[in-house]
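The next block holds one structure in the form of structure tokens; read it before the comments.
Removed: one protein chain of the complex. Kept in place: all other protein chains.
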Amino acid sequence: MAKSNKPVVWFPFAAGGTVIAFFIPVIVVLTLMAALGHVPAGLSYERMHAFATCGLGKLVIFGVVALSLWSSAHRLRCTCYDFGLRADTLAATVLYIAALAASLVVALALLKI
Amino acid sequence: MTQMKQRQVQLEVLRYNPDTDTEAHFQRYEVSCNEEGVVLDALNKVKETVDPTLNYRWSCHMAVCGSCGMMINGEPKLSCHTFLRDYEGVIRVEPLAHFPIERDLVTAPDDFMEKLKRVKPYLIPKKKKPISEGEYKQTPAQLMKFRQYSMCINCMLCYAACPEYGLTPKFIGPAALTLAHRYNIDSRDGGRKERQEVVATAEGVWDCTFVGACSEVCPAHVDPASALQQMKITSSIDWIVEHLIPGGKSARDTVSREDAGDIS
Partner (left out) sequence: MSRRPLVREVPPTTWYFRQPRYMRYMSREITSIFVGAYCMFLVVGLQRLAAGPSAWEGFLQALTSPASIVFQFLALVAAVYHAATWFNATQKAMPVQIGEDFVPGNVISGAHYVAWAVLSVVILHLAGVF
């Protein structure tokens, strides 16, 4: 039995899990406020655009979204197995590709800004 | 001798006789026990007074030997450590989950024993030295680092609690991996690289999804879930060193192939 390459997918999962825990709840609060009609000043086009224009802003946005996506994809893969789906390779391929594709969309969007 | 307060106990025990049965079935027993008794006392009373054919393992009756593990109302427990007064109504007693039933409440521990051997749960000194050079010394802090993990009594309750072991029987599982960790973090030990050949495989720590049930049921207050998470981190660091740092592979690869090969 050879050593596993699981760290490749697990390390970003662990990093993403931490990112989700620290950032996603407050981000949901912000979008929820906007949804309920109290758009926070920071969510105006000018402020968001300015944030996404600077290099640090791009890095933060990409890091948070890409790692959160990866972490969710990995956990969902394990959940599929726990729910009895034995096609683990298929589930892993589909979910990881979805996470990578979505991250690519984010990267392209950020480069456009 | 004063008469202790008595309690009527109803047990529903899973029976299986490999010579005659193709399936297991429940059997009801009712016995009178001491109010302060444990489930094991009730089973002993059944065996002594009602049904001598009932089979189960036990030895110390003081939560030290780890032989009387059973599912009690669906929860993995040591039957000598499970008080009757904590239960109302019929108490359902089944053999440990996830292990094949040998007979009645006796399970076959072969799989666990084989896995335990594979992780080399013993001290592999960094540098062998003759007795004349004295003992391998250790500070109290170095002892405390692994002490809780050394408390395992091999009762296998954590295997009965771990759903991932139930779903993926190849998984090396909580107790064996935790013992590997116990020696890995021992300051006197130099065997981590050998153990990694088992620990860092797909059926080693990577089958664990951190359910945490192992730590909740452990009667010896060992925390296998923590050991496995720590091993995932160190195994990941190993992987990075071996694959992403030039020369890292050879530095990590000093373990002799012969040693690594005799694990099976």
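Order of writing sets the chain letters: A and B. Residues in each chain are counted from 1.
We take it that contacts are C-beta pairs under 8 Å (C-beta built on N, C-alpha and C of every residue); 3 or more make two chains touch, one makes a residue touch a chain.
This is a predicted model, so every value here is computed, not measured.
Set against the missing chain, the residues A:Val8, A:Leu59, A:Leu90 or A:Val105 yield one that touches it, A:Val105.
Where chain B meets the omitted chain, the residues involved are 16, 18-19, 21, 23-24, 74-75, 97-98, 100-102, 107-108, 140-141, 144-145, 163, 166-167, 209-213, 215-216, 223, 225-226, 229-230, 232-233.
Contact between chain A and the absent chain runs through residues 17-18, 20-37, 39-43, 45, 47-49, 52, 61, 65, 68-69, 71-73, 75-76, 78-79, 82-84, 86, 102, 105-106, 108-110, 112-113.
One rule holds in what follows: only the chains that are shown with their structure count from here on.
Taking each chain's centre as the mean of its C-alpha atoms, chain A lies 37 Å from chain B. Interface residues of chain A facing chain B in the complex, by the touch rule stated above, are 1-8, 10-11, 14, 78, 81-82. Partner chain A is touched in their complex by these residues of chain B: 163, 167, 196-198, 200-204, 206, 209, 232-233, 235-236, 238-240.
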